[in-house]
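The other protein chains are all here in position, but one chain of the complex has been omitted.
To keep things simple, chains are lettered A and B as they appear, and every chain counts its residues starting from 1.
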Amino acid sequence: MTHLPDTAILEVNGLAKQFNLHAQGEVVPSCSGVNLAAYPGQLAALTGPTGAGKSSVLKCIYRTYLPGSGTLNFRTADGRVMDLARISEQDMLRLRRSDIGFVTQFLHCVPRRPAEEVVAEPLILRDVEAGEALAQARTLLARLNVPERLWRLPPATFSGGEKQRVNLARGLIAKPRLLLLDEPTASLDKATTGRVIELLQEFKRAGVAMIAIFHDPDLVAALADAEHRLAPPQPLTRKTSALETQ
Amino acid sequence: MNPNYRLPGNDEGYGFGFLDEFAKREIRRVILKAISIPGYQTPYASREMPMGRGFGTGGLQLTLSMIGPEDTLKVIDQGSDDSVNAVNLRKFAELTCPNVATTEHTAEASLIQTRHRVPETALREDQVLNFQVPYPDPLVIVEPSEAKRKIMHGEGDYARLLTKLYEDLVKFDEITISHRYPTRINGHYVIDPSPIPRYDVPKLHQSRALLLFGAGREKKIYAVPPYTDAEPLVFDDVPFRTEDFCTADGQRRACARCGTTDSFLDELNLEDGSKAWQCSDNDYCNHQLARADAGEVTQ
Partner (left out) sequence: MNPILEVKGLTRIHGTECPACLDLTGPEHDTNLCPACGSIVAAANVSFSLQPGEILGIMGESGSGKSTVVKTLYFDQAPSRGSAVFRDSDHKQELFSLNSAEQRWLRNHRFGMVYQNPNLGLNFGISAGGNIAERLLMNDLNHYGDIRRRAGELLTRTDVMVSRMDESPKQFSGGMQQRVQIAKALATRPPLLLLDEVTTGLDLSVQARILDLILEIQHELGTAMIVVTHDLGVIRLLASRTLVMKYGRVIESGLTDQILEDPQHAYTQQLVASTL
């Protein structure tokens, strides 16, 4: 039975993930024994050494990775609780559109589309009118110090930092209920990082729950309401297959 | 042909109407089926006739299956009773149907066999018009497989035929089909009405007479029953046009012989190089001429 503390939006229990590489005949552990909770208006930071599986945890929540074992109980807007590891693909897609956002380390977006459209897209998927969505996109890009001359260009040719700002804007624009952030400021200068911190603090005030990975301990100190330190995963001796989803 | 030849009327010879009674029975049953399904190409066992295919064997089989001693038969070819084909067919009927009356007057005929024209004189409920048909299927220009054509007819799927009309309009600004204009019968089957000119297509619509179509080589009979809708295929915004026989100034031409301005005209090249226009339907022309001579019509 799916169970969640009354105030949490997500509770991760006993999450473990490994990769079965058939060609190499190897089993590579990714993360194990992960327990954490996310609360509306609070930021939980994932910390730990490289290889501890921090990115994996976020990807398992978002189902870019299939969790190996454990439960990921999520409370939807209408109060139902579902285990993200077991819901159907359709339900997961719906949650990604409306509830759960992910700012990944690298910008994955449709090529050949102007940056402002890339940023506006999450709003358009939520039926916001196109003109309004573009206006909000531009405001956010400006706030993140993306020069206006870049707004109508496809991000493929941008610098790493510019791409990351577009990525952030796209992840932040629709204010999801749960926001996952993987090194969101890694390629940003101090000034822009400051703006991001402001934005995330606004998000907290707006009730957005966040789980974030920061490389910079100062950011953890500034933003985290809870810290989960991950240890490198335990190697498993046998192959386990990913959980079947509906 | 030996004019002294008498048809043996005994058991070893030919019966009335040349075809054996089994053949006539099959054709009459097919005619009934064709009338029941207006516009449907009904297959039948088309007999070998004493003339080659392409000379009206289909129309002839219709006529011979229906004709009786009380009938009066008229045979025309392009509107004329005098052309070689019409004369031959009429003589064949006279030979094989003893005592059957023949006529050139449309109004006197009970049975009319025609090649490529509908008589100008309006027909009555007690008359039957038999058309000689070379190609019964209008879809043959867009689909070579008969099996597929049958399915298209069955489903009323004439989109590819209409596409051909569309392409004509695109290329030539008008539909270029002149004879054999595809016509929809009773709202479903589209027929090839045989090589009658566009001018005659409206005469098929709500006709008082029964219209039968026989294709001997292709072995199909179809019918447009009396008082049935017959609508040429058109687009909503491109109406059906018929030959208007107008000069460059918009004047409707008259027949050089009888003066009428309401019939289909043949264009004739005279010996001196000039052109003349004359009624294609010679019986109609004769009637109009007689009326003009009697002073009934102002020229």
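Operating definition for what follows: a contact is a pair of C-beta atoms (placed from the backbone, for glycine too) under 8 Å apart; a residue touches a chain by one contact, two chains touch by 3 or more.
Owing to the predicted nature of the structure, the values given are computational and were not obtained by experimental measurement.
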*Using the touch definition up top, pick the residue from B:L32, B:A45, B:V140 or B:V238 that touches the left-out chain.*
B:V238
*Which is it among B:R160, B:R252 or B:K275 that touches the chain not included here?*
B:R160
*Candidates A:C31, A:M92 or A:A137 - the one touching the absent chain*: A:M92
*asked:* Across the whole complex, list the residues on chain A that are touched by the chain not included here.
replied: 19-23, 59, 63-66, 89-90, 92-93, 108, 110-112, 124, 241-242, 245
*In terms of residues, what is the contact footprint of the unshown chain on chain B?*
151, 154-155, 157, 159-160, 162-164, 166-167, 169-171, 235-238
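To be clear about the criterion, only the chains that are shown with their structure count from here on.
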_Distance from chain B to chain A - Cα centre to Cα centre, in angstrom_ = 79
